[in-house]
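Excluded from the complex is one protein chain; the other protein chains are retained at their positions.
Lettered A and B in written order, each chain numbered from 1.
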Amino acid sequence: MITAGIDVGLENIKVVILQDGKIIGRGIGRTGGAGRASAIESVMASALQEAKIEAGNVEKTIATGKGRYDAAIAGEQYTELVTAARAARFLHPDADAVVDAGADETLIASMEKDGRIRESTINQKCAAGIGTFLRNMADRLEMSLEELGALPPADPAGITVSDGCVVFGEMDALSCLNHGASPKEVAEAVIESAAIRACSVIKEPTLPIGDKILLVGGLAKNAAFVAALERQAGIRFIIPTDAEYAGALGAALTAIPLS
Amino acid sequence: MKKGQLWETRPLDSWDKAKELRAKWQKSIESKEKVVGQGNTSFVVDWQVCFPAITVIEDNPAGSMIAAKNDPFARKSRLACEIRGWGREICGYHGTLWGTQFLGYQEDGSPFPKRKFTVPFPCICDSHTKRGEQCRAFEPIPRWANDYTCYIGEYDEEREKAMLEHRNYCSLKMINEMERVFDQKFDDDKMIEMIRAESTIAQYRQDVSYYMTFKPAPLTVKDIYSFYTLGGLTKLDPEETVNFWKMFRDEVKWRVDNQIAGLGTERYRWMEAHPPSWHYLKYYRYMEQYGAVCIGSQYSNGTPMERKPDGSLVERAYPGFSKDIALETREDEIRYMTGLDARAPHHFKQDEYLRPNALNEFAELYQVDGAMFGLWRGGVGCNMLRKEQAMKLRLIGKSVLFFEGSQPGDRTDLDEKRFLDQLDGWMEGQGLRKLED
Partner (left out) sequence: MASFRECAAGRHRYAEEWKARTGGKVLGYFDTYFPEELAYAAGVLPVRILAEHEPDILSDKWIYASCYPAKDMINQFLKGRYDYLDGLITSEGYCQWMFHAYEVITNNKPELFSHYMFFPDYTEASSAKIALHSELEVLKGRIEQWTGKGITDEALDNAIEVYNTNRRLLRKIYELRRADRPAILGAEAMQVMLASQIMDKAEMNPLLAQYIEELEDRAPYEDRIRLMLVGSETHDTRLEELVESLGGNVVVDELDNGTSYCWNEVIPQKDRLLAIALRYLGRPHNPIKDCNWLRRPQHIFELFEDFTVDGVLVVKQIYCAPHGTDNYAVWKILRERNVPFHFFERDGSIPVDETGLRLEAFMNMLRPGLTRLAGWHTPLSI
């Protein structure tokens, strides 16, 4: 059976196509603004091309992510929580929990042994937009996102910026720049504050979680952020290859009927 | 039969009588000559109606009605407050209402009815504590403060005494002084009649609340909110209101006996704590698409049962309404209204509501599967201990969802799209899908 999953995130659209439980095609592209519907089609087309199949061969498509209702080609929609948990179990059958950190949202879902979600938390507004914030700060500091992600850990005795929310963080960051801090120092402090915000979500669950915790979503690719998050949370994450495709993968898995 | 229907359901027969009572009450207040003041009318019984020409407007319903009816005007009101120094964290009930005072006109363009006196009742939450101030700072008017007394922990008879005296003194002074300043006679006989009626209604209300613990729930929280203002109708005709409440109680009991559900598709029960977002009650219906029924909260249902030291849950007694206590003088009335527990009705600091386990008992009694709590940016009282109580609920296997908003009476920060998204995630995370799907 061939199924497809589309993850329409705030910054990127990801598509995964599965055949009999194996990934045969993937696609990724910018979400865009008003042209989101056509962007979805375009990313889907590239995934189909990689899978070397026609759209008609896909038996069921499920969309997830913030823009899931914009994917007209999807037959059903599921929330990120469900798809992230589904993907985590597929990628790592022993996973105890999954953290999905993306442009807009950070969530954590802990799971029972049978894969059901035991407890979940999605960020409140003060921890929203961390991924987008880092991208914007990279632009402002005239760095690429890759350069930002390659930075070393912040000096504990160095400058800090507010960890109240991304707006407070940005205000402090600009203040530091005006007072002579280097873009690198500011970037390190910004990453630290973003990690503290994300950490507030990760620390929220009440019930104990095991130590096999997957980190997925776009921010899993940002090494500096991951290092800061691990340090703050005291967690060593399992980061799967192509972590940013986890939502789409989960959606494609959800499209497979339960036997 | 509707898809997913599990229980028989039907409309309430009591609705017609309720509407009739409400219409009569509305007519009575429209014709009343008024000295309009600010204050709290729900001080056990509605004392204001014992004055022939005094009307007290409460901030809470007034503010939330503006937000519900006219969002642009509510925002304009709040801005009028903000430029006068109020932060966005001020409770929306007050921000919206007092902004209207600053603007000078109401949502329909009519002049803002300036308050001629104020009776601040402090302490429910910080914004409420300060709510009597705005009309007095605006122009000089008489004020009579009351006080809510409070302590936490076990009932303490020794501490109670002085606190109760403090409260009785404040209330008595308020009524005596209002008589003098406005040259109006307070009708003590009517007050006594209302107190007696209230003590009967309280029992009926408690019964209705208890019936909500059954599966399927005979009503939904939407019904409870439609009825929970009705207790105040004693102001018009205490006897008729008592009769109505008896009829309503009997009908709900009949529904329980015959398994008539408020929501025919009930397959998931959830609870809240404290008020809903009054301008966005749609979320109750949205959840019903999943067969999820809200059975209420401590705020809507009260706490009909109490846990005894031996662990048993028994019906809660109302010591303040004992029929054996003399009720003849004004002081008797005041003492009745104050009650025998200096902490009541101090919902936001009462131990009953603050204990980390407080909601667990409610959850178990009402057989809920999950709980949904608002995190209110401008509702410090509404948030008290909520996160800790959520942890305790999770420990007994209840799923908890938090959503964010400004405050129940303010729509500024409630992101409706995100809220519904969260509801989908919460339901899907527990394996539920919309019944229409």
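Remarks
One rule holds in what follows: a residue touches a chain if its C-beta (ideal position, glycine included) is under 8 Å from a C-beta of that chain, and two chains touch if they have at least 3 such contacts.
As the structure is a computational prediction, the values presented were derived from the model and not from experiment.
Considering the whole complex, the residue from B:W25, B:F73, B:Y148 or B:F227 that touches the absent chain is B:Y148. Only one of B:S127, B:S199, B:S277 or B:T412 touches the absent chain when the whole complex is considered: B:S127. Only one residue in the set B:R78, B:R377 or B:R411 touches the chain that does not appear here, and it is B:R377. Summarising the interface, chain A meets the missing chain with residues 124, 160, 162-164, 168, 171-172, 174-175, 178-179, 192, 196, 199-200, 203-204, 232-233. Counting over the whole complex, chain B has residues 84-87, 89-91, 94, 120, 122-123, 125-127, 129-134, 136-137, 143, 145-153, 156, 158-159, 161-163, 165-166, 169-170, 173, 348-349, 354, 356, 375-378, 380-381, 383-388, 391, 402 touching the chain that is not drawn.
Methods note: only the chains that are shown with their structure count from here on.
Work out the mean CA point of chain A and of chain B, and you get 41 Å between them. By the touch criterion given at the top, residues 375, 390-391, 394-395, 399, 402, 404, 413, 415, 421-422, 424-426, 428-431, 437 of chain B touch chain A in their complex. By the touch rule above, chain A contacts chain B in their complex via residues 66, 76, 78-82, 85, 109, 116-117, 119-120, 122, 124-125, 205-207.
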